[in-house]
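Can you keep this structure in mind? I'll have questions shortly.
Complex shown without one protein chain; remaining protein chains in place.
As written, the chain order gives the labels A and B, with residue 1 at the start of each chain.
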Amino acid sequence: MSEFIQQAINGLRMGSVYALIALGYTMVYGIIRLINFAHGDFIMVGAYTMIFVIPVMLGFGLPAWTAVAAAVIVASAVGVTTEAVAYRPVRKRGTRMSALITAIAMSLFLENLAQVLFTSNPRVIKASIFSLPAVQIGAVKIDGTTLATIAIAAVTMVGLQLFIHKTKMGRAMRAVSEDKQASILMGINVNRTITLTFAIGSALAAVAALMYCAQYPSVMPTMGSMLGLKAFVAAVLGGIGIMPGAMLGGLTIGLVESLSKAYSATLTGGIITSAFSDAVVFGILIIVLLVKPAGILGKNQGEKV
Amino acid sequence: MDNGTQLSTDRETPLIKVSHLGITFGGLRAVNDFNLEIGENELVGLIGPNGAGKTTVFNLLTGVYVPTEGDYFFLGQRMNGKKTHQVVQSGIARTFQNIRLFKQMTVLENVKVAMNPYYSYNLFSALFRTGKYWESEAENEAKARELLEIFNLQDKADYIAENLPYGQQRKLEIARALATGMKLLLLDEPAAGMNPTETAELLECIRIIRQRFNISILLIEHDMSLVMKICEHIIVIDYGTTIARGTPEEISSDPKVIAAYLGEED
Partner (left out) sequence: MKMPQEIKKASTMNLIAVAILLGAIAWLGFAQVFSSYIVGIFWLSCIGIIMATSLNLTNGFLGQMALGHAGFMLIGAYTSALLSLAMVRADVLAGEGVQQLIRFVICIVASALLAGLFGILVGIPALRLRGDYLAIITLGFGEIIRVVIQGIPWAGADGLGQGSASPVLYKTGLGFNNATKSHYMFFIALLTVLCVAVILTFIRSRFGRAIISIRDDEIASAASGIDTTFYKVMGFAFSAMFAGIAGSIFAACYSSLNTGNMGFMASVNYFVMVVFGGMGSITGSIVAAIGLTTLNEALRSFDEYRMLVYSVVLVLMMIFRPTGLMGTYEFSLTKTLGRFRGKGAGKKQEEEVQA
């Protein structure tokens, strides 16, 4: 039992990372109906930023995690630039298919740019990011990194909810995702709202990068693609465009991944081994999409005839 | 109960018989207790104010929506729950309020798509172009061109559909529906957005195809004068419920219809 709880807590830790990344996907999708394939790469951008900033912070006698501030700034800048340089012009002229292709292209661009700049060899963050003591509850031991990760995720999500629901800018974001044309008529600056969405989404990716690197301190150009893909699966699972859905989806994927890695072999008599855990994640996505095409919290909408 | 019997007192088996058809969308009754009978070669008009549920009726009859109440029979066959393409193959075809052509395909190809069941070759013949392929292609192309001629579109056969002027796009949509070989044609506001000349041409077209193909038509139209001119029977619905039915003369003097269109007078 205590092993199960341990696995579940590990799942929650990874799930919180997925949830933060999934929020970025979902916010962008909600506002411009685009799967931002480059979103996973914003995590990579954040992680590389930390590689360079952590030694500086340590030099100032600050803890390593403070480097996240720089990561947030750089990732937001990259996100906003991506939006302005690539997505906006395509959105003006092209179809949804061409927008999606642009997103794939931007993902390729960022990954290969990183490859040119930093080579494909993984770099390791040597300093430990959170140096917190572990907590023992009965037979279950929760290490400091896990606690910090889950806590940061919780705080970020609550903060985001407050921002979306209590501020003027948050209201503008919700309005634009409801109806772009009407928002223009209401005097909302749509382009600025979209820019803001990208900035927040990318900032969340940078925070996720901190949380991820705290556990897996190895940074490389393609690190964002699988991470992004799974977080995206999480967003779709919960219902893309719906923020609580992203959180629910992220935690679900984290739990499923952790538990399937630990138990699938014993449960299926060795047929489905831990090597298939990625397949299990996608398998769940497929089942959910087929049963409820708009995701767990989504509303099904047919095309109007 | 008045369930459309006055439309068909002199017939044994109607082409289509709709009884008590209805649909509810999450608590909202979009269409309620809809009854209809259309006989051979009959032209019935379906009118009502905006949002009255006219297009919903079409969607119900063509399998886009599955009715939650009642049922309907076409040529004696129960049609509830059939998929759109099955409905079409049984003999009901439609046009759309906002024209839906295959925009990137040529005019001729648009018609050929609808003739798909009449092509007799299988996949093997298609891939290796056996004699059967060429025979069937030639035969159906001739038929398709013949059909286009009726709509005076024969010279535009190789045009890309979206490059046609509006009025001709409407005609092509009707031609495509005819090409399915249907018995009952559902026209959703065919005259919408047309100028008087185009409308006159359309009326002529409808007259010709009724004669030539011996089909029945159910027509949604906003242009009251048009409806009064060509329909033998008219059904008026409002808020998903039938409020009147009868001949054009009866309808035009019905106080309920006038109220629905002009608003109640207090």
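Operating definition for what follows: a contact is a pair of C-beta atoms (placed from the backbone, for glycine too) under 8 Å apart; a residue touches a chain by one contact, two chains touch by 3 or more.
Note that the structure is predicted; figures quoted are calculated from it, not measured.
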Per the definition of touch given earlier, which of A:Thr95, A:Ser131 or A:Ser218 contacts the omitted chain?
A:Thr95
By the contact definition given up top, give the residues of chain B that touch the hidden chain.
62, 64, 83-85, 88-89, 93-94, 96, 100-106, 109-110, 112-114, 116-117, 119, 121, 123, 126-131, 133-135, 138, 158-160, 176-177, 179-180
Spell out, residue by residue, where the missing chain touches chain A.
33, 35, 86, 89-90, 93-102, 104-106, 108-109, 111-113, 115-116, 225, 229, 232-233, 236, 273, 275-276, 278-279, 282-283, 285-286, 289-290, 293, 303, 305
